[in-house]
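Mind having a look at this structure? Questions to follow.
What you see is the complex with one protein chain gone and the rest in place.
Chain IDs A, B and C follow the sequence of writing; residue 1 opens each chain.
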């Protein structure tokens, strides 16, 4: 399973750029990947290194190719790569920065801008043309930056980061985990596409839904397959050869399920076909009739089928697939009980959940995601009055990241606002009313199912 | 204005006890105040010290009075007081506590309980009978506590705090600010009585409502007068002789306004009568008719009134008061425009606010408090479609207190969950539709009043 | 119970010998071993285990209490790591689900993961790890807790957990023969092969343990670590140690988890409030009319000093659309209600700071 830990040909990986942005690429051998202003590299040069490795792109003096060919003027020249010893993608290193420990430099707080940069842009361009790394350029610029040491800590930091992002030519090749995929989508501005879901909320979902490698899950995923990818990763860890038997049944409200994002996964088509089943809501609630299916089509003996001519054979194979698919729908919609119900959908949950939960085993979780707490509020009020649901509650989980630099620790000044909410309940099996004379007697159990009075 | 800064006779003050609890007392001269297990003191002994002073109660050896009188057996003996040099009510002092800087004492983490306390309770009682302060008792107990230095930092702290609270006899006399009054109510468990309001939310309310000493405010206060007290304190700072002219008109839905909590304030009755007016919602929306009022009663010339006999005079004075009050209601409900509308009420805000806001000057704020965001959501949707309201928005403000001890800084592990929400909008004056042929043309201003599409 | 099946794996029917969780209320969940001869007693009544056996998990077990003939019930749940966590006594120091779930996600835990956990503590996080990961190496320095956890993991059927009694800060993570451990040594191996790719350190001084990790983490993979510390000063020392030991992408975060209850608040319209005041006014007006007459009388007739009789109290209002005075049950169908959410009265505002970092020990190329 090298592809889980090492950069492998034909794999989808995600690249972290100096700008903090992300880029997903498929590593086609013998091709090059362009990172725009951060340079370009040859795929073959990075194959075999551990996933997570940070590479620097460098150019030898003579290696600016095609400079004369007008066609290639706007093409990023392909450089060589070397492994970087130290991470520079994280937060700013504290070592270069003097500490704020007196108010002595208060006076120079303002008016620090581009005007006090002593190097000309020509000088910088010259440096860039030489085989000098971004780090080195920045160091030289600091040297020549007379006012640098008069800046406040914060502005020093900002300055360094800005410069680094501008000149550095490095990238990190990461395993395309579900979390990175989400981060990439959020950075692209696809917040609404993933229903404003945050990593911490989906992480909470996976745990409270008790996702296990051997579970059979009933799922609605309106995030384009992101939720399903999170589940697959949790269940199988990207391992195409996993022996685990878990299955996700994805219900959808359109003609076809939208699991587009799985195209970035490194699971084989076979693997996905084995572990992810899609059924439309209509097929699920009004499944085909078995005898009707059989009336449309009956498989002929294998021997016979094998002797069909090419054209006929294809048509037969398609019909056979349809036939098995229809029977599978019957199986999934009428004969299966599930280990959890997991919903991330903008359909009205209060009408959906009570019906779908019928297919969930007792004691198993029902977990719904919504971007809006009010939607889950309506849902829980519906579930409160339904004895098949135990203790529905709404949870909110938020991560607060810090600037994690020693001597300058503080929560990040701004962060994304949303992240969504979860409704968590357990499917339970109500008992028949115990015999008693006063049947109109009100239920008065230790856990009051009915709304409590304030 | 000594009573604002110094402990004054007949003043309401709030006492902070070693347990962290609060107690409101009226300082009646020549009486004593009992703090239960924390001792008792003579009011006269503390008069004249600055508000905010921390006192220790101590007992001289012979000063256990009435020990033989069975009547007084359960009465707390009254001690003497002395000023404490150092605050011990705050967070634990770090000095006595060793730092966590290795895992060496991991092994002794558990099973630290009462069983390893070397002093007997008799010994402790003995110490308490002697003229020994709580601090000293705790110090002696630590001395005799063999396992103390083996405890983890956190358990050391907990232990010290527990012991201090148990034996210390000190108290701090604080000015009864609106914030302290709120804190006292919350600690008493009166969370619902004040609609779960937090200090930070009401602080935000005071600022966004632009409360000024000279403002005329229309207010609904379902917190028993707490909100009005916050406003009065902000407007007048507890100064009975304030020259500021501000006024709060309190609308109420019951026969009388409930401003009970003002009884703890140190404002004079006259002051409150001058600056706080109460009008029932019915009187406000259906004010008395002026000629009707006059038909019920007309003042007689002062000379005549003065000559009325005692019984008649009283009756006349009451009628006169009623008469002026009725005319004041007319004034407040039909002739006044207000500088802000401030509502903390559980009446349906979406029906209330549009009507009350009619009485608010243009460009002045409308601020509503609610314990629940959903209530304000309904309200803002109503206001969105009403052109008299500019940019209604919902805000949430939360304070997160830290354990503020050097070397052991962290946010408090638990805190109160609620605190409420605010709706903030500005009263504005819609322009008549500018003339144009296509009157059905949709409004398309820079600030879209209508709901934006996603 | 079939001893080869973990009580934490999916099971459908309650059977004799099963570990089950009895849900009395959200704050009161109790583990039981199902035993046909036992009763489960609550202050709401006694429930026989016999009545549970054979029923599906999740079943409500209902009784009529003898004395008052009241309907009383519990639910019998199959344990999951999250329910198990909820069932632990609150005084225990545990890693709560919002933290543990984020840590697991951030360290990308899955069946291909090998995880180190120090210390084991209450074992609640161990259960969540064990559900998901390939193998968990858990270390506990305290011998009593070690023994407790050892038994618990065995009872709970967690074969992918190796528990070792160890102060990792002084003695590191390497597991040797004769160490107090549940590790099963192969043949003549002198020490365990761990190769962890995810590490969770819940220790007072993680900086002592960080330098010792290199011996046991996978060399040619990206390995993640999370240090869990309540105080900010611990974070500072942890970052120092992580930097010194070559860990990168250091980031500290906090998790804030909130739980919301669904409630209803009565819709009290202005019209109803006004109608109620009108009712009061009507009653008062009688009084005023009478008072006016009295006042006129007073002015005209010196004899009548009506002090006692002139201020009759109007009868208390009878009209009350909000049912004040009587206690209205939330949701009472005679009133209109608005759905609202309410956060818990006391929230967990801080658990610990989570410091994450990553490392690849050996970046050499394989081909």
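Here, a residue touches a chain if its C-beta (ideal position, glycine included) is under 8 Å from a C-beta of that chain, and two chains touch if they have at least 3 such contacts.
Owing to the predicted nature of the structure, the values given are computational and were not obtained by experimental measurement.
Screening B:39, B:224, B:238 or B:287 against the full complex identifies B:238 as the residue touching the chain left out. Residues of subunit A in touch with the missing chain: 100-103, 106-107, 109-110, 152, 154, 191, 253-255, 280-282, 285-286, 296-297, 309, 311-312, 314-316, 319, 346-348, 351-352, 355, 371-375, 378, 400, 407-418.
As for the chain not pictured, it touches subunit B at residues 1-2, 4-6, 47-53, 83, 86-87, 89-91, 175, 177, 179, 199-200, 202-204, 206-208, 210-215, 233-239, 242, 244, 339, 361-365, 373, 377-378, 380-381, 384, 387, 390-402, 404, 406, 409, 411, 421, 426-438, 441-447, 450-454.
Everything below uses one rule, namely that only the chains that are shown with their structure count from here on.
Between subunit A and subunit B the centroid-to-centroid distance comes to 47 Å (mean Cα coordinates, whole Å).
With centres taken as mean Cα positions, subunit C sits 33 Å from subunit B.
Counting partner chains per residue, subunit C has residues 232, 254, 258, 339-341, 353 touching two or more of them.
The residues of subunit A that reach two or more other chains are 377, 454, listed in rising order.
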